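Following this message is one structure expressed as structure tokens.
Only one protein chain is missing from this complex, and each of the others stays in its spot.
Which chain is which? They are A, B and C, in the order written, and residues in each are numbered from 1.
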């Protein structure tokens, strides 16, 4: 199961310290313009080593288009993308190949397969997410050109710090994807202190999609929210997913939560733009919780391959907060889900024209 | 997309007020003993009308086994189950067929399909979940007989009320699936007050699966947690999903969250029994947030099919808290995911025997 | 794997002598008009007992629409159809429950599942094809209304007898679906002689689809011809499948086979309307070979469940040529494939408009 999507199918492959990582995108509509350069921006946003606040692995992340593109446009055949690994330092990991790192997939891969690639976490490394971001470049482009859909994310919490203000224009101006520029020095100090202490902290990311027309999503088991939940939960370190108000609904009243409607459109967006698994035409809003990094300089108790107690200490390069650079990955997964649902909707309901009445998105948009 | 699962595939069909609802289970192993009586308990746990705290629709929920069972045992061919609808009162819904109820799927189905069955919510009714519970009876049985897996759930919050104590044996003794019997009178009063006020409230449900062996789950896009998230989010009214500590991880430190390991086993279970998308052998723990019922006696603003403003008031039977009877549905989805992953694991890794070292579940179990 | 299709998904269920057979159609576009009466004609064409030349089981084949249709039109939700078995005479089969009938699936089901329903062949009975024909009624209707596609079949050979003339209008006028009315008495005598002798014979069926636009079919592994081959081979008793000239191509020269093109369109149709797995806009032509019935009054050697030699003699009702009534089943499978491919094409290439030049179907049409 290394394939994501039903009709816009992205199959990723590759290990952290293998010769390359890559993906095959099957089902992409023909005629989309694309070149190797088009992947640069989003891959740079996701990349490690951009600031001192993320892992110091430096990868060029140059995308080679192997197939599916002719004269700068997609042909409808599978698009294979390849990114060579150039800064994989296997020696960093030799010492811990014989242990099961707490909070990592070492033990579970071992139990599942009986044979594993321990170098840099092998297949379970976040390096795999590079290809999700790359594949989503095509999805974002098609969604935007065809429907005006725009997918944007931001960090919404880190430890106990939450944004005081909110401004989309601030988000891309700092390494945290934080929506309030005035808090950036505070966050930098926070990260520096964590790095110094050898510990880490969790984070929360929110992604908003504007321009999604009503009607996307397949009810029951292919619901738009169900697919978004699976997509976000498939990202390394994610332990929780919310749509709209998420867990806050537990303490809400029905009169508060249900988004009423007037002639000017929806009067609120507690639902996050999805009802019955289908988009309402409002802003689609989802959030994900990222656990704190498990690889730390502070020692942890574990067992080795012989079942003997060992102390695990991470000496290599790692993030004090993996959520810091996960915003582009969350955006990518949302874009892949929307792309897939757009094609699925067109397959079954391509006959259905503009249906009236159409309710305006109205209030609740960020 | 009315099919759930890859190898243990459950396809449900039917509308709230159609002649019947049903499902087809494809991929069930042969030789599982089953009879119509075996569905009674779980369907009764899910049923409406059991107490005054749930919707007053009364359905016999008699399961007819149409196929796939011969002489009391499954044959490996598809198992079709049928449940006739006997208490569907369409007249209750005639008045609102021309409006879009806030918080419901009326508008989104209309926009998607251009033609919809408005009676009782049609396909988007929670009545569909009857068949999930029925299908899960087979999954629970096979998982238990084959691996000793036990799947249990309970209500974990309703409005702002949380359990004071915890006792599994209390859960089945009250209509709320609440783990502290001493709080039941308080909850009953809470529900009565809500019903009287005409409003509703949300809830949170937690499901625990014991006995899941290490190694289940497909990394990357078929992760055990990813599939659980999709499964729970596919239930009507769910707006958030958590694995293990869920959103609490945002404020946790890595030294706290990562579950350390000693010779006696795992020392905690913040991860909820899943690492890298694969089970660790610990208790699998997931939670879901249910939004408050949207159908209320208190009027809401909306539009009708002509785009004109209307006031929507629900006069029929409805729950003050849909989460109250959702525990068996959450259990069912967890069981269906585990069943499917068990078969998927056996397909790819059936060669892999008992791998040492095996780490004991250890601490953190509820 | 009881589901056929990727986007127009038909899941069938039911055994020959169980309470009912049925299917669930998932992915049907909304708005298609349908009523129980609409299934009558095609089910009658497929039914046994219509003439003395087919098995004498008499089933009413009344279709109950359980879901997915509201006010006479499909809603986009799953359409469940149910047909009760009313003439299942289990006593006919008791005697042979302990043997493996040569040429039947008795032994293979036993080896695969370790538990089987022997009554009337259980799941492996041709009774299952009833639901394929029912599901195809919707596919045929949508394909015809939307694209003008027409799917028709005929018997093309029975034993060594081949049609002398060809007239579509003759096909529906005789119980053999034979395209030359003048040969019908000869065929009736042939069947009577076979029945008298206790033996059986094979047959060949050809299906033609007119009006298929160019561009349907997914290259490589979802080719239109690949899917047609799988579809026809999935019918009981089929042992060979051909597209266009089929096995005759082995002895053809390239100059003969390649269908040249002029301004008036294609100059021949050896390819059967498919190139590179994609429709050309010509008539799509496929054929299937049906093996002779294995259940015969003439004794056959076999083993019983204890591995002891037994003589198998069939005394119940059976066809001297199963191919005689298989034409509607072949048509159904072709229609299901085309429907599925139409939706798949629309999903990926819905953007692609009328592309010029468009080549006329031209010659080679029957």
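Keep in mind that, in the parts below, a contact is a pair of C-beta atoms (placed from the backbone, for glycine too) under 8 Å apart; a residue touches a chain by one contact, two chains touch by 3 or more.
The structure presented is a predicted model; accordingly, all values stated were derived computationally and were not measured.
Engineer: Which is it among B:14, B:27 or B:214 that touches the chain not included here?
Structural biologist: B:27
Engineer: Quickly run down the residues of chain B that touch the omitted chain.
Structural biologist: 7, 27-31, 76-77, 146, 219, 343-344, 346-352
Engineer: Since one chain has been left out of the picture, which residues of chain C touch it in the full complex?
Structural biologist: Chain C touches the missing chain through residues 1-4, 6, 12, 100, 102-105, 107-114, 123-124, 128, 157-160, 199-204, 214-223, 225-234, 236, 238-247, 249-263, 267, 270-272, 274-281, 289-294, 296, 298, 300-303, 305-307, 309, 344-345, 349, 352-353, 355-359.
Engineer: For chain A, enumerate the residues touching the unshown chain of the complex.
Structural biologist: 1-3, 9, 11-15, 18-22, 24, 26-27, 30-31, 64, 66-68, 70, 73-80, 82, 112-117, 122-123
We take it that only the chains that are shown with their structure count from here on.
Engineer: Please report the smallest number of touch steps linking chain B to chain C.
Structural biologist: Tracing touching chains, the least step count from chain B to chain C comes to 1.
Engineer: Which chain, with its centre taken as the mean C-alpha position, is closest to the global C-alpha centre?
Structural biologist: If one averages C-alpha positions chain by chain, the most central is B.
Engineer: How big is the gap, in whole Å, between where the Cα atoms of chain B centre and where those of chain C centre?
Structural biologist: Roughly 39 Å separates the two chain centres.
Engineer: At what distance in angstrom does the C-alpha mean of chain B lie from that of chain A?
Structural biologist: 26
Engineer: Two or more other chains in contact with one residue: find those residues in chain A.
Structural biologist: 219, 344, 349, 352
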